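Of the protein chains in this complex, all but one are displayed in their positions.
Lettered A and B in written order, each chain numbered from 1.
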Amino acid sequence: MIRTVVNLDFGTILVDWRMLAKGVAWTLGLTAVSATGGLALGVGCAWARIHGPAWLKAVTGAYVELFRNTPFIVQLFFIFFGLPAAGFRLSPEAASILAMVINLGAYATEIIRAGIEATPRGQVEAALSLALSRMQIFFHVVLPPALRKIWPALVSQIIIVMLGSSVCGQISTEELSFAANLIQSRNFRAFEAFIVAALIYLALSIGLRRLLNWLGPRFLFGD
Amino acid sequence: MVEFTLWDILRNLLLAARWTVGLSLVAFIGGGLVGFALLIARLTPSRGARRLVSFYVQLFQGTPLLIQLFLAYFGLALFGIQTSAWTAAALALTAYTSAFLSEIWFGCVASVPRGQWEAARSLALTFGEQLRHVILPQALNIAIPPTVGFLVQVIKGTALASVIGFVELTKAGGMITNATFRPFTVYAAVALIYFALCYPISLTARALERTLHAAHR
Partner (left out) sequence: MQVSRRSFSIGFAAVLSVFAAAEATGQTALDGIVRNKVARIAIPTDFPPYGFVGSDMQPQGLDIDMARLIAGKLGATVELIPVTTANRIPYLQTKKADLVISTLGKNPDREKVIDFTVAYSPFFIGVFASKATELKGPDALAGKSVAVTRGSVDDTELTKVAPASVEIRRFEDNNATISAFVAGQTQAVATSAQVAAAMITKNPQLGAEYKFLLKDSPNFVGVGKGEDALRAKLNEIILAAKADGTLEALSRKWLGRSTGDLPE
């Protein structure tokens, strides 16, 4: 029997903490921008799917189905590698953000629409009798209770998108998993690098859930 | 250099899609079995088992599938467990699927009114009997639509197996892109094949949900 020794050395990973910190910053930055953009897109498309003209309903419906039924990595590759052939070129970071916004937008549309449809009609009728415009009713009467109802589902979706951003490293966006990959390609400590990355992601997703649960009621649908 | 016709591209992508389907089925069935075991563990009165399952679910829902795949592939090997890209991908996707399914199913069981548990207990049924005869049949109805819906997530998840070198649909797309230099066509075709796989399942899940809601009204 030969004895092989597997030494796990986390020190060699943590020495590169600057690279990891930069990766965390990019991951959080991508998530913040795409969460904001994705939510806005989701609200807009949810409105379009309920109140828009028939053609707009069809367009947003196709958008939602197309992006919910294809993998994020393929969407990202198509935007980054495929679209330049059609004359539309984006930097890796811009392509990452665009892919994340569009992806989150598709899911957010369906979540928000479900929330709106679950809102009792009586409230809208009451608002109409107060002579509010359709827009005012949507943003002040319909949207806040809908968002409150579906906020936990949206928070989960935002976290899924943050974890999904790990794929953006494949097109050279320097987020957290890119940092882990770069470190392991230099010191050949693959296992340690990914363990460290996994723990950081875990901390980020727990922290982000707390933050969003705190933010939502205060700023989006004031309780 | 080799020349690829459009038909060559499509044919090779469709052949590779067989692996996407195979991997999805293995992960979905394996994940379903493990997920069910986790669900039972979480329903038992044992606090330790409940905590352990919550931790497991938290771990797999709180880290990227991409990193889980890397760890399954290179991590297990360091401990002397040899895995091919296929087994590593199947293992990681099974673990990932089981965490999500057990969470979905736990939600379904929780939506069965408490009174049902109490009624079952009052009939002097054991824990196993309460589950088998009273709770699970009711939860099952509610569970089917989201479970079918999650299959779409599993299929899309298999695309990440490409990064550990498993040649499924996405990886084949990358390889063909490099041989043809036609990324627009290739990735559009890849996306369409995924859509053709996933959309019917999404529609089925939605139809099931509608039937369920109609039945409850």
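Assume a contact is a pair of C-beta atoms (placed from the backbone, for glycine too) under 8 Å apart; a residue touches a chain by one contact, two chains touch by 3 or more.
Keep in mind the model is a prediction, meaning the values are calculated, not measured.
Which listed residue (B:Leu91, B:Ala172, B:Ala191 or B:Ala205) would be found touching the missing chain in the intact complex?
Answering carefully, the residue with contact to the hidden chain is B:Ala172.
Of the residues B:Ala37, B:Ile81 or B:Leu140, which one touches the chain left out of the display?
Answer from the full complex: B:Ile81 touches the omitted chain.
Of the residues listed, A:Phe80, A:Phe138 or A:Tyr201, which one is in contact with the missing chain?
Once the missing chain is taken into account, the touching residue is A:Phe80.
Consider the whole complex, including the chain that is not shown, and state which of B:Ala139, B:Val163, B:Val190 or B:Ala205 touches that chain.
Here the residue in touch with the unshown chain is B:Val163.
What does the interface between chain B and the hidden chain look like in terms of residue numbers?
Where chain B meets the chain not shown: residues 1-5, 8, 12, 15-16, 74, 77-82, 84, 163-165, 167, 172, 174-179, 181, 183.
What chain A residues would touch the chain not displayed?
Counting only chain A, the missing chain is touched by 1-12, 14, 80-81, 84-85, 89, 91-92, 169-172, 178, 181-182, 184-188, 190.
Definition applied: only the chains that are shown with their structure count from here on.
Roughly how far is chain A from chain B, centre to centre by C-alpha average, rounded to an integer in Å?
Each chain's C-alpha centroid was found; their separation is 20 Å.
What does chain B use to touch chain A in their complex?
It is residues 58-59, 61-68, 70-71, 74-75, 78-80, 152, 156-157, 159-160, 162-163, 170, 173-174, 177, 182-184, 186-188, 190-191, 194-195, 198-199, 202 of chain B that touch chain A.
Taking the touch rule as given, give the residues of chain A at its contact with chain B in the complex, in rising order.
4, 6, 8, 65-66, 68-75, 77-78, 81-86, 159, 163-164, 166-167, 170, 177, 180, 190-191, 194-195, 197-198, 201-202, 205-206
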